[in-house]
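I have a structure here, written as structure tokens, and I will follow up with some questions on it.
One protein chain is absent from this view; the other protein chains keep their places.
And then chain A:
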Amino acid sequence: MGSNTVRLRASACVLATVLLAVLLVPLAVPLDEQAVDLAAKLHPPSWAHPFGTDEVGRDLLLRCVYGLRLSLLVGVVAALTATVLGTAAGVLAGVLGGWTDRALMRLVDLFSSVPHLLLGIFVVAMFRPGIWPVIASVVVTHWLSTARIVRAELLSLRTRPYVDAAVSGGASRLRVTVRHLLPGVLPQAALAAVLMIPHAIWHESALSFLGLGLPTHEASLGNMVNGARGSLLAGDWWPTLFPGLFIVVPTLAVAALAGAWRERLDPRRRSELTL
């Protein structure tokens, strides 16, 4: 068993656990993550509250699970939307070339030249706080890299002799794109989508930490880290540590999974994929 396989299995296990917790806990444990218990505020971790309680006595384990649920929802929806948008832009630029290519790529440059967070803040500032402006903010800042990757991959695929053979065989431009080029870039686009999920989670956390993301009462990981700043200075570490770990561990697992996947995409090993 190679180290790649170990990495793949370990990260898959972590992700499966996290997903199960996020999906099942709200169903199996009908507790209110917003329930305030001022008599139990800032309790350190104990049997009753394994992650402790926050400054208004809310259970941190429950809030972490709900926070990750929200972050994953934002992350997955935003990553998928940004990937579809980026792939469409990359394919249009790569296939049509010329004027379309130049216009689209200058647009990508324009968006890239503004710092991501600034652009993201600009987008959320235009709407009432909520989940959709945050998703829109992630999409606007994250479709760029996918567009570049897809275009570059397409430019290299476009010069392959099998495209020449298809053209000579009477295939239209649309048919060459859909049948021969798009299937070639989809693995790269899918990989980019998976790698984008952690980015989207960080983006949401950063916006919420700045007070610009989700409404402050929502159990979001960024909101929780933001709310815990005061208690951290007073020496209460648990309201910061656990939401922080909930950001770091799943994103590391996703990154490790994507890394292992990328190694599998290596053309020399492609034949193993079909076995």
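The rule we apply is simple: contacts are C-beta pairs under 8 Å (C-beta built on N, C-alpha and C of every residue); 3 or more make two chains touch, one makes a residue touch a chain; residues count from 1.
Note that in this section contacts and distances are computed from a predicted model.
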Per UniProt record, name of the chain withheld from view ["ATP synthase subunit b", "Formate dehydrogenase subunit gamma", "Putative surface protein with fasciclin (FAS1) repeats" or "ABC transporter ATP-binding protein"]: "ABC transporter ATP-binding protein"
Residue of A:R9, A:R106 or A:R175 in touch with the missing chain, whole complex considered: A:R175
Among A:P183, A:G211 or A:G230, residue touching the chain not depicted: A:P183
Residue of A:A12, A:V56, A:A152 or A:A166 in touch with the missing chain, whole complex considered: A:A166
Those residues of chain A which, in the complete complex, touch the missing chain: 160-162, 164-173, 175-176, 179-180, 183-184, 270-271, 274
